[in-house]
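Have a look at this one.
A protein chain is absent from this complex, but the other protein chains hold their places.
By letter and in written order, the chains are A, B and C; residue numbering begins at 1 in each of them.
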Amino acid sequence: MAEYKIGSDQIGANNDKHAKALYADYAALGEHLARRNIDIEKLVEKVSAYGVAVPSWGVGTGGTRFARFPGAGEPRDIFDKLDDCGVIHQLTGATPNVSLHIPWDKADPKALLEKADTLGLGFDAMNSNTFSDAEGQKHSYKFGSLSHASAATRAQAVEHNIECIEIGKAIGSKALTVWIGDGSNFPGQTNFTTQFERYLDAMKDVVKALPADWRIFTEHKMYEPAFYSTVVQDWGTNYMIAQELGPQAYCLVDLGHHAPNVNIEMIVARLIQFKKLGGFHFNDSKYGDDDLDTGSIDPFRLFLVFNELVDAEQRGAEGFDPAHMLDQSHNVTDPIESLMQSAMEVQRAYAQALLVDRGALKSFQEDNDALMAAQTLKKAFRTDVEPILAMARQRKGAAIDPIAAYRAAGYRAKVAAERPAVTGGSGGIV
Amino acid sequence: MAEYKIGSDQIGANNDKHAKALYADYAALGEHLARRNIDIEKLVEKVSAYGVAVPSWGVGTGGTRFARFPGAGEPRDIFDKLDDCGVIHQLTGATPNVSLHIPWDKADPKALLEKADTLGLGFDAMNSNTFSDAEGQKHSYKFGSLSHASAATRAQAVEHNIECIEIGKAIGSKALTVWIGDGSNFPGQTNFTTQFERYLDAMKDVVKALPADWRIFTEHKMYEPAFYSTVVQDWGTNYMIAQELGPQAYCLVDLGHHAPNVNIEMIVARLIQFKKLGGFHFNDSKYGDDDLDTGSIDPFRLFLVFNELVDAEQRGAEGFDPAHMLDQSHNVTDPIESLMQSAMEVQRAYAQALLVDRGALKSFQEDNDALMAAQTLKKAFRTDVEPILAMARQRKGAAIDPIAAYRAAGYRAKVAAERPAVTGGSGGIV
Amino acid sequence: MAEYKIGSDQIGANNDKHAKALYADYAALGEHLARRNIDIEKLVEKVSAYGVAVPSWGVGTGGTRFARFPGAGEPRDIFDKLDDCGVIHQLTGATPNVSLHIPWDKADPKALLEKADTLGLGFDAMNSNTFSDAEGQKHSYKFGSLSHASAATRAQAVEHNIECIEIGKAIGSKALTVWIGDGSNFPGQTNFTTQFERYLDAMKDVVKALPADWRIFTEHKMYEPAFYSTVVQDWGTNYMIAQELGPQAYCLVDLGHHAPNVNIEMIVARLIQFKKLGGFHFNDSKYGDDDLDTGSIDPFRLFLVFNELVDAEQRGAEGFDPAHMLDQSHNVTDPIESLMQSAMEVQRAYAQALLVDRGALKSFQEDNDALMAAQTLKKAFRTDVEPILAMARQRKGAAIDPIAAYRAAGYRAKVAAERPAVTGGSGGIV
Partner (left out) sequence: MAEYKIGSDQIGANNDKHAKALYADYAALGEHLARRNIDIEKLVEKVSAYGVAVPSWGVGTGGTRFARFPGAGEPRDIFDKLDDCGVIHQLTGATPNVSLHIPWDKADPKALLEKADTLGLGFDAMNSNTFSDAEGQKHSYKFGSLSHASAATRAQAVEHNIECIEIGKAIGSKALTVWIGDGSNFPGQTNFTTQFERYLDAMKDVVKALPADWRIFTEHKMYEPAFYSTVVQDWGTNYMIAQELGPQAYCLVDLGHHAPNVNIEMIVARLIQFKKLGGFHFNDSKYGDDDLDTGSIDPFRLFLVFNELVDAEQRGAEGFDPAHMLDQSHNVTDPIESLMQSAMEVQRAYAQALLVDRGALKSFQEDNDALMAAQTLKKAFRTDVEPILAMARQRKGAAIDPIAAYRAAGYRAKVAAERPAVTGGSGGIV
């Protein structure tokens, strides 16, 4: 039985305040959906069964190259982080798994498993880090890692990824996510082709170490930290990689890693169609890889991504089994609150996508009735599914209003007292 | 009494089908809003009083430089266009005014007024056209109009704008909208400063002809038809223009005329603050000036724009009185349907913005509670206000479901029989 | 022997004026390059042997959806167009082949061959057109062509492409370029997956009709004419297509068809590495598919593309044999002048790329000497290779200064007298 950090009585008390309104809203929505021939109970079930992983690093306050402004009670290590992740899951019931980042989260696997177990958590994909230098590291990644000009540096990066797999095996993970910052800041700094060949060769060595029941996810990103070229710059290159690396290799889509104006939901569809969609890093963005809270800037875009996922699910697309994870930087909010809200936004988009009348949609598409096809999506999107999400939470003992319950429980103040303040952030690297 | 094109009995019959569900949804929403201390009836009133103008040219099928694919029953002249606009207003109750484009809509003012009167329509801002050459025009606008190197060409463009004012005066318009395509396709083709000086001088001549109770709106656009530089390229230049032209001059914001990623709602706020917001051309875009249907791509962005408008309205911002107009290109839909739906999307964003709890919002802002401030907006946005819009329509005799009522009435087939098919579009201008 | 439209004596007279300065500049550059261990004569040879194809449609004045402003003496048919193309090649010696567009250029193949022969021209890739409706066409492409929901429309589009191959066979072409406008303007209008499946199936039927010694080029474009989604939207999808269609299928890169900020030279490198680069449509852009003159906006980007091409050529990349073509819209210039200048800009970028000290570059890259690697490219780029290009022209009897020679010859005035003025362009499709 999970030893949650917040008393279930506290949650219960908070839920009592919202229960009456929830029942009324739920009943009304149920009747409305019944008129649309949709069974609200089935939606609650589906939403209830849905989970999105949280990243261990997400519970710390993020920053930019200009500054990092720490928050109160920041986690000191992976065990503090797991406590915070446990709160998120306890209150939302939506985030059963945590994704670790090595070397940041390195610890005794047994201790990790025990800690996670007490919190009712499991472990999602492992994440390697060759975009910064760890203390005492022999070869620097300043000029690249898996694609570095020097064989020794590449070997070190391969070794690190294999180490991530080993740790993951010990804690029950089934996937490795590889994102690298390799690229260049000047035209001419690297030879695109040579650099990519090196990357592919190194990754093939990583794949060799992959257990048979694991998947490997490669993640593309247009730019940053490299500002002229990036080795895995877009989904086209990512798809080439997944093909080269074989049947265990898949593409990971981070919603903020694309060129301006790109139609992301279409990329998702293409990867599903060619059986290479590995999963998602959910977040939102206005300008670049802003790592803003999921659904905070363009909730309709998030819905359109889920529209593709539900479409694939319902037509039984072959090999379709994407991993879902949040990946955000929380610079001005309490990270626990942002992750709770974001998990709910992901659920919201999923619930809305489930509401789409797919029979009608297909028929409008076949008839080139663009307006009614579009309205079919919009009708689903504008339905306020909050009562469905809240009911799913309430029924599993989570909070009807997780933010309110979290604040009422005083968790942040409590850990702030226990965890010493982290000093500043960077600066000087304008 | 308006002589509408669709029988009120037809609308009534269609409404009968939807009335029961509407009443149920409306009652449920009313109760829900009451719990949020919002009076649904006041919202219906506000929405009911709201109108957005339609552009006369919007009822024809649009196209691209590659092709135009005509639709059935396209309007042959301004009187056909007014008939179509009448239908839009009849069914939505949301578009009381039509905006004319000269020379396309040139006609006897008296006949225009009479026709509009029978349809229950009025006239919004006049639009001049110096971005294409009219038949028989003396000087070509190939290399510019109001900013052309030749004084004679500039004078001709000024004259045309004055003519638009004259026509407008005769039909009760109170504003002139000036959008020009002037710019350049090559670095060096024009001198930016000289060209802008010419533009300002020419516009000052137009302003001289402006009646005292008129306003003049200048509209900026980043690019197209000019592809290297555009004279009125952004809101910064537009603001300079409005300052130079004096108190009757205001900036018009078209939602699709900005650089990628630009925060449009912030531009709106700035123009309100400096008393130079003239109004809007509503539409939506994914890549550029796509002229897609309002709210079809990023409905949250539209809401955020209305959030600024309602904020200004409620705090009584000085000189705040923006004009609202749709401006879209309907390439793959029945233009009447797209304009009806778009007018409703504008109303929807307005209704959602009215739901924002501004007291709470302000308080969260003062406390730097970014998450709850954001959720205050999201809560308003995700409320399904459809029953409010539908009730506003129903009460004024418009259609609960305008698209369904329109299709049931067979209007398109009827005019297709009366109006000969328009042949093709361009091509060859790749 | 070619029957050129401009007297060789006229060219000779013009060259006489520029010869002395050219010899001086050439000698100085030769000495300078010798100090860099580069033999200027070898560069002249390489540049002299280089050719870029011109598009038949490029010799007409282009336009935008707002207007087209015709020029004087616009070609009336493909034979006039070939005359204009002949002038371009005569004066620059750089454009030996013409690329035809069907149905615009449909004519008796024998007559085409004879005409081209008299002008010293050959035929490049064939271009099909299913983005606009030809007169009398049975099924409209309003809602798509090769990916249309209706099998009959798809079959018609396939048939048209096969016809293009047939015509091409008769005139000595060896490639078909397929660009379609298929996509959607609304989320939901089409099912991405179904639409792409239809496209692939249709293209497979086209490929079946491809002669064994032909190649087929598919061209991607982010948007326009479709403004929400496009079937062949980026190089990732284009690469999937080339893989699906087999060994005769290659990707065509148009420099203006990418998302903002995209690193195009890197895409070129990837396609070369995976043996799927088919060729180029050269032009330049600032905002989108602006179709501006090659090298007019960002000449360094053009150089960086050629840097990849020369790199591939010199290391003997397997299967490397891209087609080179201009594809531009000339809205404000004499199309003949723009095409001449653009052909020279392509040659310039090629010559500059040939100047790169690849041994030094590789060494700097291996040493992570980013600054010197970058300077190695910049040094090549900033070398003024104009004397090399001019000498290559002069030696083959073309013009030292093609624009001056063309204007002196009075060709435009002459054809303007012969060819009746084309009336206006579109308008009304805002």
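Observations on the model:
One rule holds in what follows: a residue touches a chain if its C-beta (ideal position, glycine included) is under 8 Å from a C-beta of that chain, and two chains touch if they have at least 3 such contacts.
On a predicted model such as this, the values are computed, not experimentally measured, just so you know.
Of the listed positions B:228, B:250 or B:411, the one in contact with the omitted chain in the full complex is B:228. In the complete assembly, the contact with the undisplayed chain comes from B:308, out of B:308, B:327, B:386 or B:401. Although one chain is not drawn, the whole complex shows that of B:95, B:156 or B:237 it is B:237 that touches it. Only one residue in the set B:57, B:104, B:131 or B:196 touches the chain that does not appear here, and it is B:196. Note on the undisplayed chain: of the listed residues A:181, A:236 or A:402, the one touching it is A:181.
Residues of subunit A that touch the chain left out of the display are 57, 60, 62-69, 101, 104, 131-133, 135, 140-143, 181, 184-187, 189, 222-225, 227-228, 260, 285-288, 290-293, 296-297, 327, 329, 331-333, 424-430.
The missing chain lies against subunit B, touching residues 142-143, 149, 184-194, 196-197, 222-223, 228-229, 233-237, 239-240, 258-263, 265-267, 269-270, 272-274, 300, 304, 307-308, 311, 361-362, 364-368, 370-371, 373-374, 376-378. One chain of the complex is left out; on subunit C, the residues touching it are 21, 24-25, 28-29, 31-32, 35, 260-261, 263, 286-287, 293, 295-301, 332-334, 337-338, 341, 348, 368, 370-372, 374-375, 378, 381-384, 386, 403.
We take it that only the chains that are shown with their structure count from here on.
Note on chain placement: the centre of subunit A and the centre of subunit C lie 43 Å apart, centres being C-alpha means.
Subunit A and subunit B have Cα centroids separated by 39 Å. Contact of a single residue of subunit A with at least two other chains is seen at positions 260-261, 263, 300, 368, 370-371, 374.
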